[in-house]
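Taking it in order: structure first as structure tokens, then the write-up.
Here the complex is missing a single protein chain, while all its other protein chains stay put.
A, B and C label the chains in the order they appear, each numbered from 1.
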Amino acid sequence: MSTATLYGLCSAVLVGLGLFGLIVHPQPLRKILAFNLIGGGVFLLFGVVACRGAGMGFGGDPVPHALVITGLVVAFAATALAVALLLRLFEQTGQATLRSDR
Amino acid sequence: MAFDTGLVLLVLGVAVWTIVARDTFAAVVGFVAYGLLLALVWVRLAAPDVALTEAAIGSGVTGVLLLGASTRLRRTETSGAGEKPGITLRLAAGMLCALVSAGVAAIVLKFPEPAPTLAPHTAANIAATGLGNPVTAVLMAYRAIDTLLETVVLLLALVGIWSLAPDRVWGGFPGARHHADPEGVLTFIAQLLVPMGILVGIHIFWIGSVAPGGEFQGATILAAMWILAMMAGLVDAPSVSRRWLRLLLVAGPTVFLAIGLAGFAMAGAFLAYPAPYAKLLIVTIEVPVTLSIAATLALLVAGPAERAPQR
Amino acid sequence: MADFLLAAAGFVLATVALGLVRILRGPSEADRIMAAQLLGSGGIAALLLLAEAMSVPAAVDVALTLALLAAFVSVAFVKGFARSGADGA
Partner (left out) sequence: MSFALDALTILAVSTGAFFFLAGTVGLLRFPDALSRLHALTKADNLGLGLVVLGLLLQAEGSFAALKLIGVWLLTLLAGATVTQLIARTARPGGTHE
């Protein structure tokens, strides 16, 4: 097994783990954390694809690298917006829960 | 190979911890460690540009954002305990996720040979941009429209956050005012770290044209230093209705868009650079974009207005 | 030489990973922050060793960024930790 494959399998497990946390955790902040965990796994998959595409004197295919950089920044923006929404919910209701019956 | 196996096990261990930790604060500590380890993974995958971004945004700034949120939400920790889904649902979720993992793993194992790559195209065209770093060249030339839209997305997220402010503090100051203790340790560290950090940030931005680094990484470091100065009470967060702040935020995307439109006249297409001036134009775009992104990222962490503007 | 440096990076990483048990066990949040700090400096050491072992000088820049951001996160840790007992706002 090559190094790239090893990290590829790692990314597969990370996506599954993150998805599990996203479904199972009741607290929204934990869901946001889990979502970022999935993000890490998906970006890693891009990294593996890039690593396999090395050539022309580059250590990896620069196009997926650029995509991941863009993705990381956008993921941060989404996380910040989600956190702000959550804190506002908490301020408004005194609770941070997604249940609708309270 | 042994090193990589160990690193993978560590990453997975920290990820499991982030999911199963009972305490949210502890889970966030795990997430910061996860980002740090991923930065190491990116170096192993020969992607130092991404490693820089991961270290700065993925671990650092996201970590601070989530830490702040977990501290504020601490009192709600116990109330969520009764909502934990039953064992059946957990089991079903576990099966589903194992299935998804297995699917992704199958794709990884069945990657086509030889691997598809755009590296030759990048190598063939990089000379026209005058840049030495292929990733920066892709970000600023080949996928320039992505980068332009990204700066706009960041602004949209900030508008979204700002619009969450209640009416009574509309247009006010984000976050609590931190007061500097002139003899405090925090003031001391901030006074030393902020200038050093600004230097490092500019360095990382500047070498981006020839070596790993660039505007996003540099901007994130600058943003982190601004947030640090706010946390230490050295400076207050600016009121979100200040005109200079709004101008700073839109300066990057505006210059980017203007040069992009000028591409029609100069080179016959949107975001096309005439070859002899490509590097000059790219740097002209990068400087304001870096400043705008730095300001946007810092204000994204600062959150919506919480204190009324002074009359 | 490269092999030795890579092995040293692995050793440092494995060692500080053991320290992660402290994050798991706690008991206090100060302990968790300390374990994270140890992981931070271990990670930085591993990056510096990797930079030399793999001949990727840019990894030193990554280490520099990480050192800076680790300091930044630690300040936020301590601030959040000092406030967590109080009102929280």
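Note that in this section contacts are C-beta pairs under 8 Å (C-beta built on N, C-alpha and C of every residue); 3 or more make two chains touch, one makes a residue touch a chain.
In this text, all values refer to a predicted model and were calculated from it rather than measured experimentally.
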(request) Determine which of the presented chains are touched by the chain that is not presented, and list them. (result) B, C
(request) Please pick, from B:A115, B:V153, B:V169 or B:I189, the residue that touches the omitted chain in the full complex. (result) B:I189
(request) Mind listing the chain C residues that contact the chain we can't see here? (result) 1, 4-5, 8, 11-12, 15-16, 18-19, 21-22, 28, 30-31, 33-35, 37-38, 40-42, 44-45, 48-49, 52, 57, 60-61, 63-64, 67-68, 70-71, 74-75, 77-79, 81-83, 85
(message) Using the document's contact rule, name the residues of chain B that touch the chain not shown here.
(response) 184-186, 188-189, 192-193, 196, 200
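Please note the rule applied: only the chains that are shown with their structure count from here on.
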(request) Could you grab the centroid distance between chain B and chain C? Build each centroid from C-alpha atoms only and quote it in angstrom. (result) 19
(message) With centres defined as the mean C-alpha position, give me the chain A-chain B separation in Å.
(response) 12
(message) Can you pull out the residues of chain B that are in contact with at least two other chains?
(response) 44, 46, 49, 61, 70, 72
(request) Going through chain A residue by residue, note those that touch at least 2 other chains and give them in order. (result) 59
(message) List the residues on chain A that touch chain B in their complex, please.
(response) 3-21, 23-27, 29-30, 32-34, 36-37, 40, 43-45, 47-63, 65-70, 72-81, 83-88, 90-91, 95-97, 99
(message) Give the list of chain B residues in touch with chain A in this complex.
(response) 1, 4-5, 8, 11-12, 15-16, 18-19, 24, 27-28, 31, 34-35, 38, 41-42, 44-47, 49-50, 53-54, 57-58, 61-62, 65-66, 69-70, 72-73, 76-77, 79-80, 83-85, 89-90, 93-94, 96-98, 100-105, 108-109, 111, 115-120, 122-123, 134-135, 137-139, 142-143, 146-147, 150, 153-154, 157, 160-161, 164, 166, 214, 216, 293, 297, 300-301, 303-304
(request) Enumerate the contact residues on chain C facing chain B in the complex. (result) 6-7, 9-10, 13-14, 17, 20, 23-24, 26, 29, 32-33, 35-36, 39-40, 43, 46-47, 50-51, 54, 56-59, 61-62, 64-66, 68-73, 75-77, 79-80, 83-84, 88-89
